[in-house]
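Below is one structure, written out as structure tokens, with a few remarks after it.
Excluded from the complex is one protein chain; the other protein chains are retained at their positions.
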Amino acid sequence: MNTEATAVSVTAPELALNDITAGYFANDIVLESVSMTVRPGNVTVVLGPNGSGKSTSLRVMSGFLRPRTGTVTLDGQDISTTSPADRLRLGIATLPQGRSVFPDLSVDENLRLGAWQLRNDKGRLNDAVDAMLERYPKLKPLRTRLAGSLSGGQARLLEFARTLILEPSVLLIDEPSVGLAPVLVDDVYNELERLKDEGRTILLVDQNVQAAIGLADQVYTLAYGKNHLQGARDSFEGQLDDLIKQWLNL
Amino acid sequence: MAETTDLDKDAKRNSDVALAQAKAASAGVRKAPWWVTPLVAVAIFAIIAPMGGILGLGAVTTLTTVLYYTVIAQGWNLLGGYGGYLNFGAAVFAGTGAYTAAWLNSEFEWTLWQTLIPAAFAAAFVSLIVGFATLRLRSHYFAIFTLVLTFLALVVVKNWPALGGAIGLFTDVEGDFSSRGLAILFFYVLFGLAILATVIAYFVEHSNFGYALRAISEDEPAAQVLGVKTTSVKLRALLIGAALGGLAGAVYAFFTGYIEPAGTFSLDLALDIVLVCVIGGMRSWLGPLIGSIIVVLLEQILRVVVPNLHLFGLDIPAETNRLVLGVLLLIFALFIRRGVVGLFVQRRGRVVSV
Partner (left out) sequence: MNEIVQSLINGALLGGVYGGLAMGLSLLLGVLRIVNLAHSAVLIFGALLYWQFVNGFGLDPLLMIAPVVLIAYLFGLGVHRGVTQYLTRESDSTVMLAFFGLMIILESIAIMIWTTDTKTVALGYLSGVIRIGDLNIPVSRVVAAAITLVVLVALHFFLTRTLTGSAIRGMAQNRDVAAMVGINVEKLSRRVFGAGIALAAFGGTVLSLVSSFSPQEHTRWLAWAFLVVILGGLGSAMRTLVAGIAVGIFETVVGLLIPFQYTYLALYALLAVALLIRNEGLGGIKQRTI
């Protein structure tokens, strides 16, 4: 892992789903022949109505769900059977949906667990924690607080910090604004904007179509667990209303 | 913007998808017709019915044990099988029934018939106390509490002079019976109780009460949200089960003629009853019936075979029986969770795939 590689990312790898079929139980298939590519330095947004398989695609990328058929590749290398921990080591970090802090651990402990992979190198671990506290100064005074006692916005900041602490080369972000108060939603998109400006490689799954398209370089839409549309952001501008209406009718 | 065009789907991948879909479609739809289970139960009882008169004394006694287990296990299975609240203290309820009956008999000379109802009530009363203390909490607490309760019952009864202390109580059936006549009497009393218990289990399984129990075992908080009064449902199931256990225990006290604390309140009965339900199938009213037959036969075989085994010239200790039963329980818990009945009558269910 390269902790210094904050800025980017021509060197960042390309993560791709190739023809993925996947599901949780024997008698259902959530994704059917889904393909998508997360290009280096781009923000790739996945849109679609509820139940279209957006979050499932992300789970396949992060390694929490094994595809039945098809492959997940990182720069062409097949990582379909690589464990989530090993994918993290390869630089693929996930920010899951909903509240994901460890509630009965302090903010500090939460951050340190984010840097779990540096556990044998105390110096680097401390540096990484300090770097995140620099990046998110609001967390500094909260270090000893239990994460469960944080407000929604503070917890989200902590989650961002914990996800970024290893300076991952690809960020998988699942519905970052779900469940937050409207005031805080703007903060989240400002943070995502900052990540984009830093040139990070991001896969963003979102229901907030307008805001997500605003960030996007590439857009994929899913319907019924299959690829529907794909293309650069420009080609979607102006068609959003149609798209949303179409989903409501699906 | 481009519609995702057909990528060249090669034949192999297509067949993989097809296979996955076929697997998905076939998972758990195999189901025997509804009349199969009742037919099997009726057939079993019809075959057993005349046996009391036909078979020799030893075989009748074995079958009586099968029926004894059936009564207790059907009662146990209401909360343990449908509700998912495992009770490792089966001996406490059966023992309460046994001691109530033996005490009424030895102290006041009540007959077998007179002691049945008080025994059921006494067991139900004990179950109420246990239920009140534990059933509002998660099943963990209930399981551990019932497991450690057997030891308390043992200590209490041992130190209770009116119940014969460590020595125990004798029972006496009124009237002149030959030993064969007695065996036949107990056989048919327990035969009747086994049918009663099985019918109760059948009706519970097909009632709203049964659905509520199953909902509790699937997802208790959700059942609560949906308006199931979970604590009361669990308490009722425990109560009925305990009463059945008490009835069986009362008959057992007369059947053996003598009861003492260590034998009455031992974990062996809990093990046997759990095994009966697990091997038979905890999700069906037929399970305890079939399980009883299998477990009793198995124990008979072990009792005959084990002492005659000589491994490397060593005698095999009697505890080998229990060791085998423990291993069996582990195997069923790990691999055959639906029991024997589940192998034939498979319900549609969510099957997790790899």
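Structural remarks
First chain written, first letter: the chains are A and B, and each begins at residue 1.
FYI, contacts are C-beta pairs under 8 Å (C-beta built on N, C-alpha and C of every residue); 3 or more make two chains touch, one makes a residue touch a chain.
In this text the structure is predicted, and so the values were computed from the model without any measurement.
The chain not shown here is touched by just one of A:33, A:69 or A:100, and that residue is A:100. Screening B:57, B:156, B:226 or B:343 for touch with the missing chain picks out B:156. In the full complex, chain A makes contact with the omitted chain through residues 62, 64, 83-85, 88-89, 94, 96, 100-105, 109-110, 112-114, 116-117, 119, 125, 162, 166.
Contacts to the hidden chain, counted on chain B, fall at residues 80, 84-86, 88, 129, 132-134, 136-141, 143-145, 147-152, 155-156, 158-159, 217, 220-221, 224, 267, 271, 274, 278, 317, 319-320, 322-323, 325-330, 332-334, 337, 352.
Assume only the chains that are shown with their structure count from here on.
Between the Cα centres of chain A and chain B there is a gap of 50 Å.
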